[in-house]
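With one protein chain removed, the remaining protein chains of the complex are shown where they sit.
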Amino acid sequence: MPKKIRAAILGASGYTGAELIRLLARHPHVEIILITADRKAGQPIETVFPHLTGLGLPDLMAIADVEWPGLELDVIFCALPHATSQKIIKGILHETGHGFIDEMIIERAEDYANAIKGSVKVIDLSADFRLRDSEVYTRWYGEYHQAVELQKEAVYGLSEYYRDDIAKARLVACPGCYPTAALLALLPLLKDNKINRDGIIIDAKSGVSGAGRATTEANLFTEVSEGMHPYAIATHRHSPEIEQELSCAAGEDMMVTFTPHLVPMNRGELETIYVSLRAGETVADLRASLNDAYHDETFVHVVAENVVPATRHVRGSNQCLIGVYADRVPGRAILVVAIDNLIKGSSGQAIQNMNIMFGFRESLSLEQAPLFP
Amino acid sequence: MPKKIRAAILGASGYTGAELIRLLARHPHVEIILITADRKAGQPIETVFPHLTGLGLPDLMAIADVEWPGLELDVIFCALPHATSQKIIKGILHETGHGFIDEMIIERAEDYANAIKGSVKVIDLSADFRLRDSEVYTRWYGEYHQAVELQKEAVYGLSEYYRDDIAKARLVACPGCYPTAALLALLPLLKDNKINRDGIIIDAKSGVSGAGRATTEANLFTEVSEGMHPYAIATHRHSPEIEQELSCAAGEDMMVTFTPHLVPMNRGELETIYVSLRAGETVADLRASLNDAYHDETFVHVVAENVVPATRHVRGSNQCLIGVYADRVPGRAILVVAIDNLIKGSSGQAIQNMNIMFGFRESLSLEQAPLFP
Amino acid sequence: MPKKIRAAILGASGYTGAELIRLLARHPHVEIILITADRKAGQPIETVFPHLTGLGLPDLMAIADVEWPGLELDVIFCALPHATSQKIIKGILHETGHGFIDEMIIERAEDYANAIKGSVKVIDLSADFRLRDSEVYTRWYGEYHQAVELQKEAVYGLSEYYRDDIAKARLVACPGCYPTAALLALLPLLKDNKINRDGIIIDAKSGVSGAGRATTEANLFTEVSEGMHPYAIATHRHSPEIEQELSCAAGEDMMVTFTPHLVPMNRGELETIYVSLRAGETVADLRASLNDAYHDETFVHVVAENVVPATRHVRGSNQCLIGVYADRVPGRAILVVAIDNLIKGSSGQAIQNMNIMFGFRESLSLEQAPLFP
Partner (left out) sequence: MPKKIRAAILGASGYTGAELIRLLARHPHVEIILITADRKAGQPIETVFPHLTGLGLPDLMAIADVEWPGLELDVIFCALPHATSQKIIKGILHETGHGFIDEMIIERAEDYANAIKGSVKVIDLSADFRLRDSEVYTRWYGEYHQAVELQKEAVYGLSEYYRDDIAKARLVACPGCYPTAALLALLPLLKDNKINRDGIIIDAKSGVSGAGRATTEANLFTEVSEGMHPYAIATHRHSPEIEQELSCAAGEDMMVTFTPHLVPMNRGELETIYVSLRAGETVADLRASLNDAYHDETFVHVVAENVVPATRHVRGSNQCLIGVYADRVPGRAILVVAIDNLIKGSSGQAIQNMNIMFGFRESLSLEQAPLFP
């Protein structure tokens, strides 16, 4: 058995942090050395997440209190809010140049630098390093990016598409949950030139854990259960991320229509995607393109014609199911994608990327079958 | 107080039957004389629906055991399965000509005829009389229509659009739940020539009561909760119904893309509809068109720009909320419609039609505000 | 039609406030003149509760901004937090003597006094006036009561038991949701001396709306759905309220075991109550005692032996269902009670009390059958 790598999870009191812990706790080659949560500092993880009892973890710390030297971390998972994430990661990766404004971080930069031995790898689950263009970032997030160089360096962590880059990366930006599902369905079809670039419509539905653990009225049980609604119509920040990757695959700038909905379930994300076929293409061609793309993949599966993906078929797993169907309207097709937003849509894909970065088998600690019912 | 009209509900053991009872029980001008349910015949309604206790209703009967003469019914609500519905209604309306194959019904036709005094009105909640074209019916329902003449006579019961015809009708075919929502959003825009006829996409989400009370594995709590999925992709029988009415409004044949999804909630239906604007039109024009259509309506409301319809805002009521929003993609707009599938999508609209047919105030017994949370 | 009474609802942005509005909006003899919500002051009710759109209500005000003179209120519903409630009500009822500490209220006392014309009636939904003994109040609520005289004057608003006193009361304290269910089941049995006073165990289960609309992590959808747990074991503040009324009925001091549980549903409260029979008594005797108590009641029903109350049978209604069953253990019986916590457990009973106080038919605006499914 090789020596275990030493991992930190920053922002461990949110749902993605909890999922990282849950999955990594059984990883044969990983030891969790550090977990942080500023507002819960000093508490054992089991008071924050009782389901994570008995895993032998250290107590939660505030990031500012971490004594980085001596930790000898190999990998840091950053499950912090956007904007915060970029500052912390900049500090960690010793990028203390212009534009770095957080004094606390500047002062600590030497600590970080010592801690990381020049070789720590960072896997970021926030939105901070997903967009390559800092102007696009500013337009959608309303503030200037604080780590522009890292933004350029970061590798977009859609595991099935950037495997080689991920393997060599120092900083991986894990995709948003909605982009993960949309891109896995659409990228092969654009690369293979099977569908038209305009008029793509992504109608997305997500469970409530996608909204995190923040205490807002809108996410109370009484406000969510027994009902549903769309939100962020034409304004959701995952739109530019989807378009960045689709444009890259298509070789030209693309826009898509994207509407997310909140559904009364804890986990799960379903996207129903409406496309038009290029002249001469059939739904069978689309299916073939998808099968070609994924027949060797562990986690992405194209379902049979008579099967329809459901979120409950992937709940609690890193699986992604894709179906493709002919529409009644000639020349149109419908794609259906299902993932667990907290796993393939977030923490699971982050671990998949870690496995790639450290040369482990890609499915390690991600093999559990879905939990149903 | 005028004399109450005498009402029968055929098929009272399903959810739409229960809603008819619940709502009619408080109607000041209606007396429920007869409720039927073949498999529950002889039982009081409270053993079938304990929430309907204490309403002073007669016990459930089998349709075949009804002694029609003497009932002196004024209105019959028919909440039976499709195919059954057409046979029963044909018998009731004394249409015993060719193609009428159910011997039981033929034999009973005289009874029916006596019962109805030549003036009974029938409000059908099934799909049997929604399609005007019997060939279309046969294509989608896989069997010949048994009451072709009545199919032609029946008025499509979308209350806000066929009010005058409904007022004079002997037989009203209440719209399906999905068509109700789709048509209320789209009809004004097509009539006013605001949107293009092609490329309309209706992504629909429904609560589980839409599937009725039949005991299928797919509708078990454990199979539905904590998950969602689309169903009947490109094959749902509400498609031709939507297209019939849209084509009528547009003045030309139209096809739409329609995908329903099952959502883990009891009630509620949400449709997210993607349209493209005709040249020169803006989203403000669409909003104006909708406002023009509905500003005098009791039950259909166009929400403000900064409001998004949610099913929980209409739960338990006959309300329909419509929102219209600009997409980021130029020339495209997004409509959102919310109804309670069992009320405006079914039993409530049926009662609204009854009120129209008998000259009552249209909102009688339908005025209760939504139940939230 | 008699002149409508003029009503105010203080604290209209919570769920009990919303239910008061929903139900009163259809009351033939009530006009809602004033609705307050300090944190939402200036907003129309439909931005706070979109399901309450179109009811013609005034905008929300802050209590401090109310111009009481001229309102000519007949009744004030007070749906405020405990402790706040007693201060406001003391001001309203012009009790400005010793112990009244809120300067704002003192200053406004004259306004209140003018407003109320010496005759306004107050219906309080908080816990402030339920306990008659101010020492008990202090022990359980951790602070001194600010309106001790009113505490003595207030009538406990369990409609079926204090009808005569309620009719004459100036101030009615509506029971808590848990006490309402427990007392309706137990009071007849204690009064008729059918069960032993010791060893009574009340295992209570409530929907999440009982926790109100406050944004706490514990009430997030993700923290509540797909799970359940007890809370406030042996420490819930409804215990002394239950014991006060049981002791009163029994003629001696009683204690009960009471454990509430949080269940993933919006509404509904179920109590399973374990009792031992007095020597010589049978379950049939218990049933007879309950039937005697309630056979003339509109809202409390003893179900048949082969029927089990479920919360969904009363959802959205003011009904209370009670079942009583023999245990296998000799000499023991099990009671089951179901109510809608927001209606019979709160706002519905408040309106029932208002109807009693003003001589209206007791069921006015409370007659809607339960909403199922």
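So that you can tell them apart, the chains are marked A, B and C in the order they are listed, and the count of residues begins at 1 in each.
To be clear about the criterion, a residue touches a chain if its C-beta (ideal position, glycine included) is under 8 Å from a C-beta of that chain, and two chains touch if they have at least 3 such contacts.
Everything quoted here is computed from the prediction, not taken from an experiment.
Participant: List the shown chains that the missing chain touches in the full complex.
Facilitator: Output: missing chain touches A, B, C.
Participant: For the full complex, which residue in C:311, C:341 or C:368 touches the chain that was left out?
Facilitator: Looking across C:311, C:341 or C:368, the contact with the absent chain belongs to C:311.
Participant: Of A:52, A:79, A:177 or A:195, which one is in contact with the hidden chain?
Facilitator: Per the contact definition at the top, the residue touching the missing chain is A:52.
Participant: Tell me which of B:53, B:146 or B:209 is the one touching the absent chain.
Facilitator: B:209
Participant: Just to verify: which one of B:224, B:293, B:308 or B:339 makes contact with the chain not shown?
Facilitator: Hidden-chain contact among the options goes to B:224.
Participant: Looking at C:52, C:338 or C:357, which residue reaches the missing chain?
Facilitator: C:338
Participant: Going by the touch rule given at the top, which residues of chain A touch the chain that is not shown?
Facilitator: 15, 18, 21-22, 25-26, 49-55, 208-209, 225-226, 266-267, 301, 307, 310, 312-317, 367-373
Participant: Quickly run down the residues of chain C that touch the omitted chain.
Facilitator: 199, 201, 203, 205, 222-223, 225-231, 233-235, 239, 255-257, 259, 261, 263-268, 270, 272, 274, 308-313, 315, 325-329, 332, 334, 336, 338, 373
Participant: Considering the whole complex rather than only what is displayed, give the residues of chain B touching the chain that is not shown.
Facilitator: Residue positions of chain B that touch the missing chain: 15, 208-209, 213, 215-217, 219-226, 264-266.
Please note the rule applied: only the chains that are shown with their structure count from here on.
Participant: What is the chain whose Cα centre is as far as it gets from that of chain B?
Facilitator: Computed centres place A farthest from chain B.
Participant: Once you find the CA centre of chain A and the CA centre of chain B, what distance in Å lies between them?
Facilitator: Here chain A and chain B have centroids separated by 42 Å.
Participant: Would you mind pulling out the distance in Å between where the CA atoms of chain B average out and where those of chain C do?
Facilitator: Chain centres of chain B and chain C, defined by C-alpha means, are spaced 38 Å apart.
Participant: Do you know which chain C residues sit against two or more other chains?
Facilitator: Those would be 15, 208-209, 225-226, 266.
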